[in-house]
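In this view, the complex is presented without one of its protein chains, the others remaining in place.
And now, chain A:
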Amino acid sequence: MGIKTIVEDNIDILVVGAGLGGTGAAYEARYWGRNKKIIIAEKANINRSGAVAQGLYAINCYMGTRFGENNPEDHVRYARMDLMGLVREDLLFDMARHVDSAVHKFEEWGLPLMKDPKREAIGAYMREGRWQIMIHGESYKPIVAEAATKQADKVYNRIMVTHLLMDDKKKNRVAGAVGFNVRTGNYHVFKSKTTIVGAGGASNIFKPRSVGEGMGRVWYAPWSSGSAYGLLIEAGAKMTQMENRIVLARFKDGYGPVGAYFLHLKTYTQNGYGNEYESKWFPALSKMVGKEYLDTEGQHLSHKPIPTCLRNHAFISEVNAGRGPIHMVTMEAFKDPHLEEVGWENFLGMTVGQAVLWAATDVDPKYENPELTTSEPYVMGSHATGCGAWCSGPEDISPDEYFWGYNRMTTVDGLFGAGDTVGGTPHAFSSGSFTEGRLAAKAACKYIDDGKAEGIVVSNKQIAERKEQIYKPLENYTIGRNEITAGTVSPSYILPMSGLQRLQKIMDEYCGGVTVSYVTNDKLLNIGLKKLSILEEDLEHIGAEDLHQLMRGWELRHRHRTSECVTQHTLFRKETRWPGYYYRGDAMKLDDKNWHVLTVSHRNRITGKYTLEKAPCYHLVGEEDEK
């Protein structure tokens, strides 16, 4: 194959991955950087890439300050409670105080936001819940893609970014990124003063419940390859809360969303025998986590929502007690034709597969209560979980430990993050991720204007070494393939899918996946780490038959690095902070005395060794909290 090397030089702002975070970054970068060179490198096609490819039916993070609905600190308190106390409250407050301005722009750009008929006079939006507004969001992604494309100097679609480039002169400074074009095979070098990574979270690192054709029907998109984490960890960026993976209670097999069902349609769950089950599990659970996190008597009075993980815990426990399956009671709500329509459109707007599955199995929720399930775990940072990079907050609010100069900058100079990339910021969702991209872009412009990106050197050696590394799986295949007559079994290479399945099995069995009911312990985690490191040796022998497989091979490397970091973090935190997401069998209690902290890891780029530390968890405190 004639591989050309294409160098894009003198970039000011390189956006890696143009999902919700990346599009927000490209948009905002142009506002503050009028003459700056802004380039997007995207693995797929910006118009339908990322977690929002099929659209969304809700914007899950909208304050509504304009309508007197919420203040930013209300959102911070909510996210804190949902995540069992541990979030980056500076980053959350900052996201929440800006997020409405993004949503109002979306409306202007044509995104159909539903209006509340009862508050028509003021034009208030239709609320699904306290934080969610309802939208007709089939074209959400094409709309934000247009906003980004208009501002960028160039959008490179179909570029699988494999590595970040590092400055060869100044330690710990980013210098751009490299990757290859999945269609032409060309080697792409992006030399840039700053890089904003919005490459999204990770699906498919734990064995999924469906393993045949249905392996693709994961909750987070199958193309969410953990690149945000893989790229950053390799570059030596510190990560936080990577143990905080998420498990979702969703409609069985199709993983159709439940938010609108619970909040708008007012459906509820019951066990296989038609009984309410949650409250039965709460007294024991309250002992595990403490009354502060689950107050079985007072929760309703305090109006604190029950954390997502704790509701999962009740679900999982009830099923393990032999009273499954858990059903969603839809038969009452679906009698109302309007609610029935909302129920279906909710799927068609963001998880079409669930509609296909119900059509295939003749499930009509008007006449039958559909089954729910708990999913395999996912690693991401914008839903009810906060995995991601340890980033600086904004200068006007962040405590010293959380501030090193530029908003949303990782611990690597010039390297910024948005969306799933940023750790400690759950409940950002689509609008919050877009907002984080905007915040990162403004800070990146300032970083350049402050002269922080002067004199970056990228040696030809670094560029050549990366090139050799990137294409090696093609070579492995060509050579190894000659040894065997036919088929997929070779003594000298493994295919990306086989490697992925090994990874999933390790993570599932040793790090708390579905087949072990989400339980792990120090012994299992240590074995897991050993197996992951042997897998890493084998990843040198991935065989890729073509460019598509080459992409799968690199996605696997990113997933592997993500998994390793998740396992390290899970081992470090000696408590069960989020029952229902995972359990440390050797430390089944929540332990605020020792673990009311954020976990921060650092992987040494040369030795591959991890160092883990505790970082203080600062809380936003108002006058009423102090009483």
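Here, contacts are C-beta pairs under 8 Å (C-beta built on N, C-alpha and C of every residue); 3 or more make two chains touch, one makes a residue touch a chain; residues count from 1.
The working rule: contacts and distances are computed from a predicted model.
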Chain excluded from display, named as in UniProt, from "Cysteine desulfurase", "(Fe-S)-binding protein", "Fe-S oxidoreductase" or "Adenylyl-sulfate reductase subunit beta": "Adenylyl-sulfate reductase subunit beta"
Residue in contact with the excluded chain [from A:Glu146, A:Asp168, A:Asp522 or A:Asp586]: A:Glu146
Of A:Ala359, A:Ile484 or A:Ile527, the residue in touch with the unshown chain: A:Ala359
Touching residue (missing chain; options A:Glu292, A:Glu483 or A:Glu540): A:Glu292
Touching residue (missing chain; options A:Gly22, A:Gly50 or A:Gly230): A:Gly50
Contacting the left-out chain in the complete assembly, out of A:Asp12, A:Glu138, A:Glu278 or A:Glu509: A:Glu138
Positions on chain A where the hidden chain makes contact: 27-28, 30-32, 34, 44-45, 47-50, 53-54, 65-66, 71-73, 80-81, 85, 89-90, 93-94, 97-98, 100-101, 104-105, 108-112, 136, 138-139, 143, 146-147, 150-151, 158, 182, 210-218, 221-223, 253, 292-293, 341, 344-345, 348-349, 352-353, 355-362, 364, 394, 396-399, 435, 438-439, 442, 446, 449, 497, 548, 551, 592, 596, 616-623, 625
